[in-house]
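Before I ask anything, here is the structure I am working with.
Heads up, one of the protein chains got dropped from this complex, but the rest are sitting where they should.
Right after this comes chain A.
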Amino acid sequence: MKLLNDDLRNQLKEVFQDMKDDVTIAVFTKSGTCNTCTETISFMEEIETLSDKIHLKKLDIENDAELAKAYDVQMVPSIVLLNKDEAYVGIKFNGIPAGHEINSFIPGILEVSGSGEQLPEGFLKQLETVKKPVNIKVFVTLSCPHCPGAVQKAHKLALENEFINAEMIEAQTFDEISNKFNVSSVPKIVINDQYEFVGNQPLEVFVEEIQKTQA
């Protein structure tokens, strides 16, 4: 079944006209037990048709274990956005980015294509000091209107600094890891599995929490 209707296809095509470089969507699935994998693949197939600059790579977490490891993919379905050189830039979506999360997924593609807006200068300076690995998990539900804002911020930070990687985690699909981090409000942001906060907080808060990991 198609997820996109004609109106939406046209809107997305218009948005993708702002893309600068090519982007590859690497989607990891697994045959058998994964409920949302088929749907995720067909969704991505539809997205691929909306711009010549979007390419799709379908991968299997077991058969392509090496790539999965390179991108630190641990769950399925998982979508990794690769830049024009097919390099990993630290941006990942675990679970289908449908519902409201389409509003973080589409901007994510634009960002990786190099047509996103730059972070304000003040933050760029602060990020220069980040030199140790940082992982940002953003737990969401698909019915949460302000979750995409938090995912976008995390992804922007990841793009800006090579030591930072950021992943959306759809809390209902991945309930085991959500329970591990006691997710009962979204967006919930967990940094290096240690520092956490709730809500689509201003960028300062993200940056402050990130800096705690650098001590």
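Keep this in mind: a contact is a pair of C-beta atoms (placed from the backbone, for glycine too) under 8 Å apart; a residue touches a chain by one contact, two chains touch by 3 or more; residues count from 1.
Going forward, contacts and distances are computed from a predicted model.
Its UniProt record calls the unshown chain "FAD-dependent oxidoreductase", which is the correct pick from "FAD-dependent oxidoreductase", "Acetyl-coenzyme A carboxylase carboxyl transferase subunit beta", "ABC transporter permease subunit" or "DNA-binding transcriptional regulator, PadR family". Across A:59, A:89, A:168 or A:183, the single residue that touches the chain missing here is A:183.
The chain omitted from view is touched by exactly one of A:44, A:59, A:82 or A:119, namely A:119. Panel shows chain A; residues 3-4, 8, 11-12, 14-15, 18, 39, 43, 96, 98-100, 102-103, 106-107, 117, 119-123, 141-147, 149, 152-153, 171-172, 178, 182-186, 188, 196-200, 202-204 of it touch the chain omitted from the view.
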